[in-house]
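Okay, here's the structure, questions in a sec.
Missing here is one protein chain; the remaining ones are kept as they sit in the complex.
Coming up: chain A.
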Amino acid sequence: RPHSLPRHVGVHTMLPLLLLLLPAAHGIAQLGYRPALTTEPLLGGVTTGSTFVVDQPRCVFNDYGNAVIWLVVALDQAASSFNNTERPGSSETAFQRFPDPVRAYMTLNATLGSYPCPKPEGEIAVLRVGSETSCTEDVTRPTCNGPLPVPGPYRVKFLALEGSVPVAETAWSVPITLRTAKPFSSTSTAGSGHSADMIAITTILSILFAILLAGLVAMLFWGSDSCGGSSTFSKPESVTVRRYNTHHVYDQPAARL
C-alpha cells in the first residue's frame, strides 16, 4: 500500500513548495568574502586605541548594484546572535548606544559605486572604523562611524540592503582586538650599570692621580737629597764655577800606583 494517503496528498505537496519558498523569502546570499584588517600596504595605524582599518569590499558585491552596503560592527560574543533584519539608523543599531545596550551597530554605508571593481593599481582602498569624532554624542546620527569605546574584541561583516531587505552578506571577520596603552613603568630608567668605558676612565685616572700625589710627597720630603750626585745640576745663571776635577786630584791616585 502507498504510504501517502489520498487525504494527505495536499500537505505533502505543499511542504516541499513551502520549503522552496522559504529561502526565496529570506534570500540572503552568503558571499565567501571575509573582511580583514588591511595588510597591503602595511599601515602604522592599522589598529590604534580606538580605531582599526579594514579593506574595502572591492569586487565582492558586483551583483548588487542597487543595494546599500553597510558595515556591521559587533562585539565578538554578539556576532553570532546578530539579526540581519535589523534596520540601520534605528536605536537598536545606534552607535551612541554601543556597547551597552546595543551590542552591534551599523555604519559606513556606501553604494557599489564607492567600491569600483577592479581596484586601480596603487590606490589605497581602506575603511577606517572609528574615524568620525564629531558625532560620538549626536543621537541624530545613529550611523556615526565613531571611535570604539572598548578594546574589543570585535567582529565585522558587510551587509547589503535593498531598501530595508537584506540581500547579501559577507562572512564575519576574525576577532579584532585594539591596542591598549599601558602606563610607562619607570623601573627601566634606573641606570643599568655603568659602561666599561666609564669604569676604565675612572680607574685609570684614579691610579694616575694617586701616583702623582705619591710623587709629589716623595719629591717634597726626599727630593732634596735623593737625586744628589750625578743628576744634580745647578741653575744656569748662578753658575760661576763648575765643579771639576783638579789636576791635583788626578795626580794622587797616579802617585799611589
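Just so it is clear, contacts are C-beta pairs under 8 Å (C-beta built on N, C-alpha and C of every residue); 3 or more make two chains touch, one makes a residue touch a chain; residues count from 1.
Keep this in mind: contacts and distances are computed from a predicted model.
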| item | value |
| --- | --- |
| Undepicted complex member, UniProt protein name, chosen from "Aminotransferase class I/classII large domain-containing protein", "Cytosolic iron-sulfur assembly component 2B", "Tetraspanin" or "Trafficking protein particle complex subunit 6B" | "Tetraspanin" |
| Touching residues (missing chain, whole complex) on chain A | 41-46, 48-51, 53, 124, 126, 128, 130-133, 146-147, 179, 181-184, 186, 188-189, 191-192, 194-195, 197-198, 201-202, 204-206, 208-209, 211-213, 215-216, 218-219, 222-224, 226-227, 230-237, 242-244 |
